[in-house]
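Just one protein chain is left out here, and the rest sit where they should.
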Amino acid sequence: MTDLLAKQKQDEKWGMVIDLDICSGCQACVTACSMENNIPFVGEDEMAYGRGMQWMRIRRYWDGEYPEVTPSHQPMLCQQCGSAPCEPVCPVFATLHSEVEKINLQVYNRCIGTRYCANNCPFHARTFNWFDYEIPAPMNSYLNPDVTVRRRGVMEKCTFCVQRIVKGRQGASAEGRELADGDVTPACAQACPTDAITFGNLSDPESRVSKMARGDRAYKELVNLGTEPRVTYLKGGKSYGG
Amino acid sequence: METNVRMILFKEDQVDQASNAIETLHHHGISDKDISVISGVPFSEKILGRPMSWTRVPQIAIAGAFFGFVIASILNFFVPHLYKLSVGGMPLTPIPTSIVVTFELTMLGLLISTFLGVFIEMLSPSFGPKGYHPKISDGYIGILFECPSNTDEETCFELQDLGAEIVDVEEVKQP
Partner (left out) sequence: MAADVKPFVGSKAKPHQESEAEELRKEHLMLDPMPRDEMNQMVMEAMTTTTPKFWAWVIGLALAVAVLLFGTWGYMIASGMGVAGIRRPVFWGIFIVTFVFWIGISHAGTFVSAILRVFKAEFRRPFTRAAELMTTFGLAAGALYPLIHLGRVWVFYWMIPYPNARWLWPNFRSALVWDFLAITTYLLSSTIYLFLPLIPDMAMARDRSTGWRHILYKTLSLGWRGTEAEWFRLRKAISIFAIAIIPVMFSVHTIVSWDFAVSMVAGWQSTIFGPYFIIGAILSGVSAVVTILYILRSTMKHMDYFIRKEHFDALGKLILIFSMAWAYFFFNEYILAWYGGDAALKQIITLHAVGPSAWVWYTMLICNVAIPWLFLWSKKVRRTPWLMFIITLLVNVGMYAERYTIIPLTLGHQRSPFDWGIYNPTIVEVSIALGTLCLFILLYLLASRIIPLVPVWEVQEGQMSHTLRKIGKTEIPSVTDLE
């Protein structure tokens, strides 16, 4: 497989920065991610019971007393941890650490559905296919051919749009050049109307994500758990956490 | 010299008489390897004045434990190198997790081989007179011995004096 990949002079270590000051909670990223990755609709009742399949979700907290109630929004997705707690607990190696992209991979074909990984994720980033969801016509003709449609019994989660990473890499190699910053944009970053989501290669110190991750406002969620998340949040908009 | 296989029965609480009977048989020149004692409740060989039996079950058990240990080591330290899959920042063959697998498979090897040892030893042919009587499981001690036919009757009368029940030759069955 590795000989099909372009020869890179630099390593890949994909990461993301989300600026909470300019996130408006519009859920465009959620929608775009669902369209890009063939995420099924589960219906209103199932959503209410917490069975939503969205890989990217907006955590919304209400602050203040009525009538001065304000929300704070935080997009939460798989943090693609460097030392992912979901990986060692899978009995069949269905979730692995990618050697090349250094993100966390989910192998749908291998998953037998023990759901231990989902329990062990401190960010609750993983979702499970509880049923075989039917994608109603004509939505089933909008499916992305680059992404598998998962059947029941299989775990899934955000993949940093790995299909776009591979496409970007192959495109750059076809043009005979290195991957440049901005070549690869995941669906959520592409759709965000305020450009709150930035994606790029963390092992390149000059990329936008690296510079933003070194900024003053940068923090990581649950960083003291030691899972080495690849997603950095920038404080603002009532989220001063970290 | 022609020998007959005779069987005598003692009730389970007549252990003293049974051990005396075995002594009597020794005096008549019948050696220990021509005598079998069967009973429904275990009696230590020392109680009846018999040589200790042999068994290789402990050695088989240790061999099985070693085999389990080897399999566990293969699964822990060799197999992951066939197709290297890295997970969670852990090394490929961490020692703490191998201890768990090693313990389980070693114990499995120990216990299964103990059973197989017993199984094989029970199915292997045994020395000494063969024979059985259903009354054994009803609480009797049975003594089977090979008696030269010329001293047969005399021996039997002596044993009867000690309180033994002589079993007819036809009734001595196989289990």
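A few points about this structure:
Chains here go by letter, A and B, matching the order in which they are written, and residues are numbered from 1 within each.
The working rule: a residue touches a chain if its C-beta (ideal position, glycine included) is under 8 Å from a C-beta of that chain, and two chains touch if they have at least 3 such contacts.
Computed from a predicted structure; not experimentally measured.
Only one of B:V5, B:L75 or B:C156 touches the absent chain when the whole complex is considered: B:L75. Of the candidate positions B:L105, B:C147 or B:V167, contact with the hidden chain is made by B:L105.
For chain A, the residues touching the absent chain in the complete assembly are 46, 49-52, 59-61, 76, 85, 88-93, 110-116, 118-120, 122-124, 126-132, 152-155, 222, 225, 227.
In the full complex, chain B touches the hidden chain at residues 12-13, 15, 36-45, 48, 50, 52-55, 57-58, 61, 75-76, 79-80, 82-83, 85, 87-88, 90, 94, 97-98, 100-101, 103-105, 107-108, 110-112, 114-115, 117-119, 121-123, 126, 128, 132, 134, 136-139, 142, 175.
To be clear about the criterion, only the chains that are shown with their structure count from here on.
By the touch rule above, chain B contacts chain A in their complex via residues 85-90.
In the complex of the two chains, the chain A residues touching chain B come out as 82-88, 90, 93, 95-97, 99, 228.
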